[in-house]
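Some chains omitted; the rest stay in position.
Per-chain numbering from 1; labels A and B assigned in written order.
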Amino acid sequence: MERALERLSWPEVRAAACRPGSTVLWPLGAIEQHGPHLPLGTDALFADRVADAVLAGLADDLPIWRLPVSWFGFSPEHTAFPGTFSLPAELVIAQVMAIGAQLAAAGFQRLVLFNAHGGQIALLQVAARQLRAAHPALAVLPCFLWSGPEGIGALLPEPERSDGLHAGLAETSLMLHLQPEWVGPERPCDGQLQPPPPSGWSLEGAVPNAWLTADLSATGVVGDARGASAALGEQLFERLVAGWRQRLDALLASPWPPRGRLRSD
Amino acid sequence: MERALERLSWPEVRAAACRPGSTVLWPLGAIEQHGPHLPLGTDALFADRVADAVLAGLADDLPIWRLPVSWFGFSPEHTAFPGTFSLPAELVIAQVMAIGAQLAAAGFQRLVLFNAHGGQIALLQVAARQLRAAHPALAVLPCFLWSGPEGIGALLPEPERSDGLHAGLAETSLMLHLQPEWVGPERPCDGQLQPPPPSGWSLEGAVPNAWLTADLSATGVVGDARGASAALGEQLFERLVAGWRQRLDALLASPWPPRGRLRSD
């Protein structure tokens, strides 16, 4: 079955939207600096490739389709580096609201925001909440590529598992697997905090800091890419794809999420 | 030392902002339904009271001040219940940007967004990032009241520790301690998912869902308030206050967060 919405005709989309449990997956990335060795479009490429591989493994009759990857995202932390193209938060929210409203009007029942850029997880949660409140019949599920599947963390040693926030071991390895010719020769290790945060504070997590990459790093990397390999990248890719395939299978077999006591739009 | 900015005169604010490491704490809450038994302003009240207790315990010469609590927040998930007064996301971002820009212009060096409403953690992270990128010299630290301190979780049994998202054991107990006359007689247990989410999915966390309270709950509660007590509330309050006091002490004694390689505004 053709799952790319942009390849369907309008009568096909109309029929798709009417199927029970009809679901749209929207991959979202960014075009932003990814260190001296990774391409600007790393996040968008990852969202796109994993989405394709996941959908390719689903049973053909499941009512799920995808939108093209959204290239431009919200990357204010990287704007001090050339090659970062960031949209204002308000614009991203408005874009998600506009497209989501039209998916809801067409009759789709679920929208999965399949995001690969860590810097816009929060923004997409905000947009998802506001979209859902405006169109209660459309379930909205804001996901992060690297958060869902089990087993990813086990492939990454500490401190990279916790502190490798950008263009480090995991991303470099995954790109070496997917598109090695786009990876430059550098393998930076940068962005380590010297000295560490005061007790109880951290870059991310429970008590975070709205850091800019230039606070931490001269190369644009926050992490350690030295041990990156295509072999690790292949393992990461397989677990990402398997993990998300399992999740989407479970989602499509269920009535999740609940929708109740709705106000009409 | 008077720490409430609104009680200072302008020459006093000018002097305050110029002190090394000058820091402003901005408590943020919401006015939204909190079940049949808790007041609409629960989150704002918590932010306000904990902030006051924390600041009261800091050494008098530390360069930290506070703004009045922000009452209205971002509560789209609760708008199906009367008594919820939610601002659009764009408006909250614009408000944080406007006030933050004026704090930066006055010379303040850090802004701690001290938020007690779980539904706007993501939004304040977005606003913080965008504010920081526009005014790199002002560090911005978006915090969540319940996330920072250690030992909170240990006071709450499962499943409430994980699933008590709104107006459950913790909030009811804390309010019983702080303001028992504002707590109604009901002790709802509501919002339990029947059936549970499909494998790998959840309300919150790694693979979340932009839920509306009305999806889950008839009372507005998502959690179990049955065991709430003023005694538990007192313990929670003490740990919250001690935890945040320790964190702010550590913050003010350090150059955290780093600010480097700034573009000029």
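Couple of notes before you dig in:
Note that in this section contacts are C-beta pairs under 8 Å (C-beta built on N, C-alpha and C of every residue); 3 or more make two chains touch, one makes a residue touch a chain.
Here the structure is a predicted model, which means the values were calculated and not measured.
Of the identical protein chains in this complex, 2 are displayed in place, while the full assembly in this structure file contains 6 copies of the same sequence.
Just so we're on the same page, only the chains that are shown with their structure count from here on.
Every residue of chain A that touches chain B in the complex is listed here, in rising order: 74, 76-77, 79-80, 88-90, 93-94, 119, 121-123, 125-133, 136, 139-144, 147-148, 193, 197-201, 206-212, 214-216, 218, 243, 246-247, 250-251, 253-254, 256-263.
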